[in-house]
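For reference, the structure discussed in these notes is given below.
All protein chains but one are shown in place.
Right after this comes chain A.
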Amino acid sequence: MIPNDSPTSQARPGTPVVVAPTPEETPWSLWEVFVRSSRGLSHVHAGSLHAPDAAMALRNARDLYTRRNEGVSIWVVPAEAISSSDPDSKGSFFESPQGKDYRHATYYTKSEGVKHL
């Protein structure tokens, strides 16, 4: 399955990334699948699949990702609708908070006389 941080960056392993579709052979588009397991957990990215439209994407997701009783709810999202952060700029994007421990509550000591903090 494709990495979480770049849904549109590559096709399924084994298929050529660059495909020049002929008019007769339009490839099915890529969909990202989110499955919610039972008892209130949130939808979690399960993987991706190909489907001609949303209705069939839901059905394919049911067949591919809930075969073993994994879920009670499915979302499918066109992969192209997901904007993702650039995996090559992880440094500037995500490393800035490192070392800034004053952003954590544990950085501070409790003032005298304060209850229930």
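The definition used in the following text is that a residue touches a chain if its C-beta (ideal position, glycine included) is under 8 Å from a C-beta of that chain, and two chains touch if they have at least 3 such contacts; residues count from 1.
As a convention for this text, contacts and distances are computed from a predicted model.
Hidden chain, UniProt protein name from the list "Phenylacetate-CoA oxygenase subunit PaaC", "ABC3 transporter permease C-terminal domain-containing protein", "Aspartyl/glutamyl-tRNA(Asn/Gln) amidotransferase subunit B" or "NADH-quinone oxidoreductase subunit K": "Phenylacetate-CoA oxygenase subunit PaaC".
Taking the whole complex into account, chain A touches the unshown chain at residues 12, 24, 28, 37-39, 41, 49-52, 55-56, 59-60, 62-64, 67-70.
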